[in-house]
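Shown below is the structure under consideration.
Only one protein chain is missing; all other protein chains are in place.
First chain written, first letter: the chains are A and B, and each begins at residue 1.
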Amino acid sequence: MPTRISDRAGYYGAWASGLFLTGVVFAIVAWLLVNGLRNVDWTFLTTNPAPGSVEIGVAGGIVAPLLGTLIITAMGTLIALPLGLATAVFLGEYGKPRLLKQLTDTSIDLIFGVPSIVFALFGLAIFSNPSLIFLSEEVQTSGKATAKSFFCASIMMALIALPPIVRSTQAAIASVPNVQREAAYALGKTRFAMIRKVVLPSIRPGIATGTILGMGRIAGDTAIVWILLGGAVLEPPVAGWWEPQNLLGFLHGTGATLTTYVYFASPAGEGNAEGKAYGAALVLFALVFIVNIVLGRAGQRRIGRQ
Amino acid sequence: MEPLDETPQSDELYQQARRQEWRHALDTTSDRRAAGIPTDPTAIAAVPPAAPVTVAPAVPVLPIASQVPVSSVRRAHIADANDLALATRGLRVAFSGNEILHGVDINAPRGGVVALVGPSGCGKTTLLRSLNRLTELAPTAQIKGQVLLDGNDVYGAKVDLNLLRRRVGMVFQQPNPFPMSIFDNVAFAIREQARKRPTRGSLMPAVEQALQRAGLWDEIKDNLDRSALSLSGGQQQRLCIARTLAADPEVLLMDEPCSALDPRSTARIEELIVQLAGSLTVVIVTHNLAQARRIADYAAFLLNGDVIEQGFAEQVFETPTQQQTADFVAGIFG
Partner (left out) sequence: MSSITNVPPPLGIRPDRASAAKSANRQDRIFILAIQLVALLTLVVIASVAIFVFVAGWPSFRENGFGWFTSGPVPLDQQLGLSFTGNPDGSSYTKLNAWPAIAGTILTTGGALLIAFPISLLTAIFLAELAPKRVADFLSPIVTMLAATPSVIFGLFAILVLGPWISEHLIPSSVANELAIIVPIGGPSVLLATIVLAVMIAPLMTAIFTDALRAVPTRWKEGAIALGCDPWRMSRRVSVTAIRPALVAGASLAIGRAVGEAIAVSMAGGGIAFVPNPMDGIWFFFQPVRPLAATVVDYSEGFDGDVLRANLFAIGVVLFITTAALTIGAKIASASAAKRLGGS
């Protein structure tokens, strides 16, 4: 291999670094599997968290947090997807006025770069406004809104899912050959029809990839949930929350997700239940892993086939 | 200087005069050439037949050797037409099982300019890149046969690839200066060979010499720290030649070095190639027959991965023995 000593060091350093990072992933996965599987069983997956003893603060399972993660991810993605698509189409297909394009482009970069804790603060600042009480609940003493609800958290989650959706879609739009657009125009199609008939069908894999990345960001975020959904991990959702008369109330209330559950159950939180934290962390990792690798691969394969 | 590309190909006299001009320019720089016989196309017939082909000691039997036309002239700057700097023997190259070269035997006499001509897609680039083992960068490539550099197989065991590539330099079709200063580009290969980090001062003579040889020094000597990417296309290509010369190669491979350039820059580079011949061996791929006629001492005509004909350039271009060559030279295809 390289003859100079510094080159040798760099060459083997590169191998070592690559294998080291891989090793870190395998170590974390192995550690999660070993400790998580020990604590995951059917009851863990099917019961709600409950207050535990004095030392171990959390008992029961993770139904409510799991549900919370799924709901927040679904709602956040539902809000982000149309906005992200429209923004991507604007940036990739239209882009006028130029100033608006440049500012929007920078905004998306900023939304990607600004940490979620700042968005959590932002949510707290706007959603506590009394005029937005319909998104959460009223604080009796001050007349302000609590700013803690599935709605509030989902709206801010939509923000952090936006950049990956926009960028993936934009990249897909850029790879649609211009001849296809010209062909559509030659048939007398309007711009809208052209985008719907020509561009959208061929950028679906790109949209899927972006959505998956966005969902991963939502499911993995803790700060927004902690501040905008509440740290009340132990409150079970009302029975029959899914029934129409309860659903709205449920979504207006506080809750938990797997991330806040893990944080709460870890020694850093009040729950202090290692086993529960391991179990929930494994479930969370599995969710993100499945979404990213399995669906991500599928999306990539479809892109590759084009 | 008139753009040479506008010269009709048939204007033989003009080209001969041109060639002689360039050769003259070299007389002072190449002692090898100075010692030789003057290049005068009219003298071809007068020159006695070359001695029977003898093979450099390490070169195995040359099945192709008998094809070297015995009656042709020995070029002034070529000491011995049978002293091969580079040769291929039975070279086969395939990509994913699809054979592109079907056993190619090419001879490059030391100090000569060898032109590889042939229609597009016939495997010229592949052949050239196999000479310094760039072909194998493609994972799908399979290479069989021999490439002999001074008689030693470059595909043999224990070949130092990096040394090989310094001995056999390459200039690409697209000028590809690195995104660094002009100085850093030229000093690249020297720094690459140095054990310790050389100072700028110690590099300067070599950098200047390489730029001088590439005919670029006078134009850029005051701007050595400018980005190489700010140069014009023709200057970039000459910089790439300088960069390659700085590694002091024995053989210079050029893959259509002028195809991306305007006629004026093309003429400049052709001039340079003729000047360089003698001090090193040039193997140049060109789809431009006029160019090949202007600069080449030897030519090989490739068609669909086979060498149809090779030998002295005049012979291949003026009196081809094969019908396909004649058709190609006449511009019937290609």
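The working rule: contacts are C-beta pairs under 8 Å (C-beta built on N, C-alpha and C of every residue); 3 or more make two chains touch, one makes a residue touch a chain.
Source: prediction; values computed, not measured.
Student: Taking the whole complex into account, name the chains on display that the unshown chain touches.
Tutor: Touched by the chain not displayed, across the whole complex: A, B.
Student: Considering the whole complex, which of B:Val93, B:Leu127, B:Leu149 or B:Met170 touches the chain not shown?
Tutor: Hidden-chain contact among the options goes to B:Met170.
Student: Using the document's definition of touch, tell me which of A:Ile62, A:Met75, A:Ala161 or A:Ala223 contacts the absent chain.
Tutor: A:Ala223
Student: Spell out the interface residues on chain B facing the chain that's missing from view.
Tutor: 132, 134, 137, 139, 161-166, 169-170, 172, 174, 176-180, 188-189, 191-193, 229, 236, 240, 243-244, 247
Student: In the complete complex, the non-displayed chain touches which residues of chain A?
Tutor: 1-2, 7, 10-11, 13-18, 20-22, 24-26, 28, 31-32, 83, 86-87, 89-91, 93-94, 96, 100-101, 103-104, 106-122, 124-126, 159, 162, 178, 181-182, 185-186, 188, 190-192, 194-195, 213, 216, 219-223, 226-227, 231, 259, 262-263, 266-268, 274, 277-278, 281, 284-285, 288-289, 292-293, 296-297
The working rule: only the chains that are shown with their structure count from here on.
Student: On a C-alpha centroid basis, what's the spacing between chain A and chain B, in Å?
Tutor: 58
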